[in-house]
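Missing here: one protein chain of the complex. Every other protein chain is in place.
This part shows chain A:
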Amino acid sequence: MQLPDAEQLLTLLIEKIRLDVTDKTTIVGIHTGGAWLARRIHQALKITQPVGVLDISFYRDDYSKIGLHPQVRPSQLPFEAENSRIILVDDVLYTGRTIRAAINELFDYGRPASIHLAVLVDRGGRELPIAARYTGAVLTLPESSMLELRQADDGKLSLDLRSIVTE
């Protein structure tokens, strides 16, 4: 299957977000793919507030099934979350469970004035009532596939589709 170019999608996404940026806007990326995108968006839109990164491992709803992720990174929200206007960034929106976890984590830092979601790809398959405000592309993909964002050594982003074997 022909996947769209991640760099082009990012450019498109940045233009969509640009229209709504104010001096109160903060960008928060979900580790790892979302964090790469967040840094690029943050830079392109010259956001004054520092960029935030969330590792949602401690908030996953499948912890009791699969245990703790072997590589948890510290979350960093280097601004006051209380009353902030957050644009939450992730690479792929699928079941919505990651976003649920991220929203829960954000609220443990304070009460944001708003949280909007920006994703590079929306691949459908939602299991929770969650929708993105800004989307690079909408794709329909087989359930047995995993869509991932990759970052090359030079920083160039690309999408990768793998088939996964379910037990």
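Quick notes on this structure:
Quick note on the criterion: a residue touches a chain if its C-beta (ideal position, glycine included) is under 8 Å from a C-beta of that chain, and two chains touch if they have at least 3 such contacts; residues count from 1.
To be clear about the criterion, contacts and distances are computed from a predicted model.
Between the listed names "Cytochrome bc1 complex cytochrome b subunit", "Thiamine pyrophosphate enzyme TPP-binding domain-containing protein", "Aspartate carbamoyltransferase catalytic subunit" or "Sugar ABC transporter permease", the UniProt record for the complex's undisplayed chain reads "Aspartate carbamoyltransferase catalytic subunit".
Of the options A:Q2, A:T22, A:Q71 or A:S163, the residue whose C-beta touches the omitted chain is A:Q71. Among A:E7, A:D108, A:E127 or A:E143, only A:D108 touches the chain that is left out of the view. The chain not displayed touches chain A at residues 55, 57-59, 63-64, 66-68, 70-76, 81-82, 104, 107-110.
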